[in-house]
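A single protein chain has been removed from this complex, and every other one stays in its place.
Up next is subunit A:
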Amino acid sequence: PGRMATPAGGLEDAELREAQRDYLDFLDDEEDQGIYQSKVRDMISDNQYRLIVNINDLRRKNEKRASRLLSNAFEELIAFQRALKDFVASVDATYAKQYEDFYIGLEGSFGSKHVSPRTLTACFLSCIVCVEGIVTKCSLVRPKVVRSVHYCPATKKTIERRYTDMTSLDAFPSSSIYPTKDEENNPLETEFGLSVYKDHQTITIQEMPEKAPAGQLPRSVDVVLDDDLVDRVKPGDRIQVVGTYRCLPGKKGGYTSGTFRTILIACHVKQMSKDVRPLYSASDVAKIKRFSKSRSKDIFDQLARSLAPSIHGHEYIKKAILCMLLGGVEKILENGSRIRGDINILLIGDPSVAKSQLLRYVLCTAPRAIPTTGRGSSGVGLTAAVTTDPETGDRRLEAGAMVLADRGVVCIDEFDKMSDIDRTAIHEVMEQGRVTIAKAGIQARLNSRCSVLAAANPVYGRYDQYKTPMENIGMQDSLLSRFDLLFIVLDQMDPEQDREISDHVLRMHRYRNPNEQDGDAMPLGSAVEMLATDDPDFVQEEEQDLQVYEKHDDLLHGPNRRKEKVVSMEFMRKYIHVAKMIKPVLTEESASYIAEEYSRLRSQNEMDSDMARTSPITARTLETLIRLSTAHAKARMNKTVDMQDAEAALELVQFAYFKKVLEKEKKRRKPAEDDSETEKEDDQETKDKEERRTRRRKKARTEGEEGSYDPYDFSDAEEEMPQVQAHPPKTPEASGAGEGKKLELAEPRLKAFKAALLEVFKASHAQSVGLKSMMESINRDNPEPFSAAEVKVALAHMQDDNQIMVSDDIIFLI
C-alpha cells in the first residue's frame, strides 16, 4: 500500500506546505494580538511540548483552514505540528531540538463534532471530534519505542530506525519488526540510551448515564493517550477528549475479518466538573427567560404544581421541595464557618401517603440525588467509614450517601429507623456540610454539602391526633431543628378533597399514552440530550426536547380548569438549573419583615394553646426564613429577595411549624366537623394575615412613591449575616423592656448625687456604706430626693468610671 500512495503524495506535499504556511501565519500573530506567540513562549518556559489552540481563534482568522482541520485531521494536524515546530525553532532553536515532536491540542466549540460515544458514528471517521464520557478503564502506562538506535560491532555502523503505528498521525505504519541483524546477518546491539521512547496509554470512556436513552446500555469508545497526556485521568472521571477518530483495519493473524476497530487518538483531555449539568441551547435559555417573565406572578405556584403531577395535593410539600431543589445561598463567614444554603425537609406521616413516591420523584428530577434508607444503609452508612481492605490490609475511606450527594440531594427513606450512630453523625453534616473522620489513624474532612429530604413514620406507626407533634415525631430537638421544614402528612377526611383524589387516581388509571407501546417506559431519568446546537439534523429533536408544557391530555389532566398547565419535566430540570445559579440578595424591607415575623413566630408559640409546634423555633428558623425566601426569589429569577418572597417563605413556615392537637372529648363527639373547624380557623388566620399583608404592602408602596424608592441591596454577604446572627440572643420582650426603662440622668443631677454621696462617706468615716442607709442619708434633707432608680443609674455610672464599687447592696469607695 505504501507504494501506491507515493504518486499522489507529490500533489499532497504542495498542499501540505501551504497548510503549514497557513498555520505558521496563525501562530505568528505578533502584529495581531500576540496571543499565540506568548502562549508558545509560556510553553517553552514551562518546558512543555503541547500547545493548546482554541479552534474558535483559528476559525476567526482562517475559517477554511479551521474546517479542514476538523474534517481532515491527519494531514492537517501534521502540518499544524510541523508549523509549531518551525515556530518554536524560530523562537528558541535549542529548545526545538530537545523534543522529537511538538503537539497541538485543540479546544473550543466543535459544533456538530461535539459528540458522545453513542453519537460518534462512522461519518466522523478521520475527523477531529470532542467526546464526553466517564473514564471506565485505564491501561497501564507503557513505553513505546519511537526511535531505536542499533550498533553493529562487525561493521562499526549505527543504524537508526523510526517506528510509527496506526495510532500516530502518519498514515502508514512502519514495519513492526525490531532489527536484530543487519543485511549481512551481522548481529546488532541496541543502544538503549540513544533510543527514544514515549509513554502510551489506552483508556475507555463510556457514555454518561444521563445521556443514554432509556433502556439502552451505555456505549463506550477507546481512546489512545500519548506522551504528556498519559495519567491525566483516572477511572470514574468525567472528561472531554478532543482527538482524531480513526478506524483500524481488523487484520488479525493472516485473515481479514472485514471488521474494523475504532479508536480516538487524543490531542487534548479536559476534566469536566463532577456536576451533572444539562446542556441547553440559546433557544432554551430564551424560553426559560420568557417563561420567567411571562408568568412572574404565579410562577412559583405553577412550578410547584408541576412537581410530581401523579401525586395529588400536598401543595405545600411540593412548594417546599421546589425550594429545596433551588436552594438558598450558601455563605462562608470570615472565620471559616459556613451558613448553609441547603434546605432540609422532613416528611412525617401515616404510611401510604405517597412519601416514598415524592422521594422517588426528587431522585429523578434533581441533578444529583442519592437514595438511601435509614434501615438499609449498612456498613458505610450515611456519612463515611474507614474500611480495611481484606487482601492488603490497607485502610480506605469509603464515602457514604451524604458525601456522595455533595452539592445535591440525599433522600433518606425510613428516617426513623436509622441507627443512633448515623443519627449523631448526621448532626454535623446537616449544619456544617462536612464529615469529620478520626478513626483508625485516618483523619479526614469530607465535604457533604447536601440537602436532606427525609421521610419518616410517626412513633406509633400512625399519627396520633391526640398527642402533640413532638410526641408523635419522637426525635431530639437538636436534630429536628436542623430541618428547615417539617411536614406532617396526614390522611385528611374531606369529601371535596376525596373527590379530587379519586378523580386524580381514576384519571391515572384511565390514561394511556397513545404513543406508548406495551410495557415501554416513559423516558424519565435518562433523557437524550443534544450536545450540539448548530447541527441541522438536531433541530427537530431539539424542538421536541424543550417543550415548556406537557401536552394537555383531557383524560389525564382533567378538563382544562383554571390555568393548570403542567410544566414538562425536561423544562423544569433546565429551569431549575438556570435558576439555581442566581444569587438573590435580601432587600432591606424584606429583611426587616422577616426579622419581625420571626419574633412573632417566637411569641406565637406561647399564645396559641391548641396549636402545637412541630419543631422548636430557634435561631435556625430565622435562617430558614431567609433561605426559603431566597429560593422563592430564585424561582422568579429575581436578583433581589422581595416582600412577596418573604411572605411565601413565611407561609410555608407557618404551615410547617404548627399542627393542631385534638382534644379527646371533642373528637369523640363530632370528628368530621372538628376537622373542618380547624381548617376554618386556619383559613381565618391566613385571611387575617393576608389583610395585614396587603395593608403593609400598600404602606410600602406609598412610601416608595414619596421618597423615590431605592431598593437598597445588601450586596455583600457579610453585611447581611451579622444582622441575622445578632437576633437570637435578644428576645423580643427583653429588648422592648430595656428600651422603655432607660433613664438618662442629667449632668447636674449626677453631680449633686456625687457630692451627696461623698458627704455620706465623710459622715460615716468608713470606706463602705450600705445602700439603704446611704439612701436615707442622702435624701434626709434634700429638697429634691433621689429616686431608687436614679440612684441605681448614678451608681452604675460611677462604677463605670471606677469611682465606686457596688456589691450586695454595699457601696465601696475606691
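Just so we're on the same page, contacts are C-beta pairs under 8 Å (C-beta built on N, C-alpha and C of every residue); 3 or more make two chains touch, one makes a residue touch a chain; residues count from 1.
In the analysis below, contacts and distances are computed from a predicted model.
Protein name for the hidden chain, per its UniProt entry and selected from "Mini-chromosome maintenance complex-binding protein", "Regulator of MON1-CCZ1 complex isoform X2", "Integrator complex subunit 11" or "Aldehyde dehydrogenase domain-containing protein": "Mini-chromosome maintenance complex-binding protein".
For the chain missing from the display, the contacting residue among A:17, A:97 or A:137 is A:137, taking the whole complex into account. Across the entire complex, the residue among A:48, A:240, A:283 or A:356 in touch with the chain not shown is A:356. Among A:220, A:618 or A:654, only A:220 touches the chain that is left out of the view. Across the entire complex, the residue among A:115, A:131 or A:308 in touch with the chain not shown is A:308. Among A:498, A:759 or A:801, only A:498 touches the chain left out of the display.
Of the residues in subunit A, those that touch the hidden partner chain are 1, 4, 117, 121-122, 125, 134, 136-137, 139-140, 142, 145, 163, 165-167, 176, 178, 200, 202, 204, 206, 209, 212-222, 224, 235-236, 247-249, 251-253, 255-263, 308-310, 312, 352-354, 356-357, 360-361, 363-364, 373, 376, 378-379, 491, 493, 495, 498-499, 501-506, 508-513, 516, 518-519, 521-522, 524-526, 569, 672.
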